[in-house]
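After the structure tokens below, expect a handful of questions from me.
Only one protein chain is missing from this complex, and each of the others stays in its spot.
For chain A:
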Amino acid sequence: MDDELLAMKAVFEEDFTFEISQKEDSLATGTFTVHSDRLENDLILKLGNIVAGNEYRVNYLPPITIVFEIPANYPQNEPLKFYCSSTWVPNLTLLKIKKKLLNVWKNLKDYCLFEYSEYLKRDFLENLDICDNILCVNGSEGLFENIILYNKERQQKLFDEDWFNCGVCGEEKKGIFCIMLAKCKHVFCKECLNEYFTLLITEGSIENVTCPDFECKRIASKRQHKFLSDIVDFDMKQIVEKDLFSRFKNLQEKKKLEGLNIIYCPRIFCQSPIIRESTDEKLCICSNCKFSFCVHCSKSWHGYTNYCQIRNLESLVNSYLSENSEEKALIEKQYGKKNIEKIVFRYQEELKNKEWYSENSQCCPSCKAAIQKSEGCNHMTCSKCNTHFCYRCGNLINQLSPYAHFNDKNSPCYGKLFDFNSEGNEEWALGEFDAEIE
């Protein structure tokens, strides 16, 4: 029997099958499925013209299969008879690949199945429609999903077969007994993770439920007030028993609520947790460094009667005016209901003022004073700084020949010495006129 076939079988196992041929002019027939190597760069899949929502990253592409027949004169005088098949590569591309593979034999005139596998592992990518790491998939949505599913399964399969050193027990374990944590990608054996998290959840110290890695930063301790675990639910479900998982979720929820009553000293060098006796109390005194501060603005205590200094008026007013009643109540508590109402009223008034100004006045180009024209032509003289300017466009006008601006054919205001730019203005002018008559 053929040495090449036996060697290939030994290397590729279930991916390589063959049968000794009964025909005279051929030695054997078989199929050879070649899985691609891990791609150097992630490929982004794109289906047709759709980009958003249908974009996915993959590291592995589904295999290409060679169906072959070994002729009697192979390998010296005759090439392998074969065709390529694949669930996802277009036929035209498969033909291109076949041509490349035939060239491989032409150059070698020797056993070439192994060389074929090398080409199909990585180099075949040169025949695909890839641009800027985007691979255009021509076909149905089902095909698209299959490629993504294959990628996932392949990743899992290779992970399961790989070996990892668990940083907790220090032992080498096969991937199938390990979990890669979704957020930080650290790998530990399931046994250790289970033992660790079971202990922590049972005794209730869930703030320690984080990646066991020594270097892995603790998100929980970095973020004040908000409790956050860096183990996602999907991972946790695989690690601990069902009842422990629900206990974990319950405790997490409880912790979040408790968090409202625990406040951290705002002094950077202190940051001690302080338990608030009541959520209504504004004054808080740090038990460690004795700093007295306001729980709302974290600034040193400003007394019960003074409200917090407003730092970002616009966003404050906007969130007060938004529909969220909870937020509204919180703002009222922090700044005082009457106070905030006054502030919002003033803010809105100011806003209306600005709007009115922009609609009904023109700014002097030199002193920026808002000037309103009650009547007359568009040649204005600023009542404040005597600058001559055009009321229509707001540009400076040469004092010596002021009307050139309106007489020059190239000027945007040509022939517009007299015009009212809005109806509102005219009505207003009329109203004023009526008042004068009375």
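We adopt the following convention: a residue touches a chain if its C-beta (ideal position, glycine included) is under 8 Å from a C-beta of that chain, and two chains touch if they have at least 3 such contacts; residues count from 1.
The criterion applied here is as follows: contacts and distances are computed from a predicted model.
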- [ ] Would you kindly match the missing chain to its UniProt protein name, picking from "Ribonuclease P/MRP protein subunit POP5", "E2 ubiquitin-conjugating enzyme", "Phosphatidylinositol-glycan biosynthesis class S protein" or "Tubulin polyglutamylase complex subunit 1"?
- [x] "E2 ubiquitin-conjugating enzyme"
Task: Touching the absent chain when the full complex is considered, from A:F12, A:F159 or A:Y196 - done: A:Y196
TODO: Just name the one of A:W163, A:F234 or A:F269 that touches the chain not displayed here.
DONE: A:F269
TODO: For chain A, enumerate the residues touching the unshown chain of the complex.
DONE: 167-171, 188, 191-192, 195-196, 199-200, 205, 207-208, 211-214, 216, 218, 221, 269
